[in-house]
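One protein chain omitted, others in place.
Moving on to subunit A:
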Amino acid sequence: MSTTLERPALSATRKADVAKDKGTLTRNQVRTGWALLAPALLHSGVFIVIPVVAVLVLSLTDYSFGDTWSWVGFGNYSELFRDVDFLASLWHTVLYAIIVIPISMAISLAVALGLNQKIRGLGFFRTAFYIPTVTATVAVATIWLWIYNPGSGLANGFLSLFGFAPNRWLADPGTALGSLMVVGIWQGLGTKIIIYLAALQGVSRDLLESADIDGANRWQKFRNVTLPALGPVQFFVLITSIVGTFQVFDLVYVMTRGGPGSETRVLVLDIYQNAFQDLKLGYASAETVIMMIVIAVFIGVGRLLQKADTND
């Protein structure tokens, strides 16, 4: 009893002391904290935040590096929707995303599930699947340019073993975009596999075991235990894949420059050419804004799909 009575009195004076001490300490910490944070804030402000705002403003102008420019309202936007090059780029980019994202996510998940089976040589397999990811896209594109070479490339050479007729791959309007997608999928597997693998190791063993006891088969365990547990990670992989596929540029620049015709023209290539070859910065900015909106729509749809999937 007596201790409980004494305690408040004691701690009151103590608290005051500590609070005073803590006050100067905290002030010191706050000052140091902001000082440590300042360079990153300044850097991100100048090189990310201002550009994001600027792109919105620029998109309403006809700025082109010259001294004079004027507001054009939504003129750039209405012009864009009559621009066949832009429409082709938008279509190819969306198509690229819609095909590359689900295929590469499915393959990555399958490989990660395989690697999660306590197999021998995990290090070797992990390295093999990850090496294309650490390799520069320009180097990857250069290698595949040679693989797709119609005369003496590996693709035709390999397929001729099975009696297939040679294909012109990147030079053929019918296969050019598909050929690029193959490389995009091939290069992007590594990161996703690593992330899935790490997530799979966090799936509760207890749940899997109790599913075993309940007599669930492999598919049921995957569908009802593993897949729901991967939810947040799936979303992370989805978002990074959407952002990544919309950024596709190096691959196209090196392998096709958007050709044949404009069969493989993609958004960033179109933006790059409008901005830095035709010097239409306002126009290119409007194009960028549309790209942002499309990415946002994709992420929104992805989120809805995921929600619908976890609810059923």
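Miscellaneous remarks
As a convention for this text, a contact is a pair of C-beta atoms (placed from the backbone, for glycine too) under 8 Å apart; a residue touches a chain by one contact, two chains touch by 3 or more; residues count from 1.
One rule holds in what follows: contacts and distances are computed from a predicted model.
For the chain that is left out, the UniProt protein name among "Carbohydrate ABC transporter permease", "SusC/RagA family TonB-linked outer membrane protein", "Oxidoreductase, GMC family protein" or "Cell division protein" is "Carbohydrate ABC transporter permease". Among the residues A:V84, A:V134 or A:I213, only A:V134 touches the chain that is left out of the figure.
Annotation for subunit A: contacts to the undisplayed chain at residues 25-26, 28-37, 39-41, 43-44, 46-52, 54-55, 58, 111, 114-115, 117, 119, 123-132, 134-140, 142-147, 149, 151-154, 156-157, 160, 186, 189, 191, 194-195, 197-199, 202, 232-233, 236-237, 239, 243, 246-247, 249-250, 253-254, 268, 271-272, 275-276, 281, 284-285, 288, 291-292, 295.
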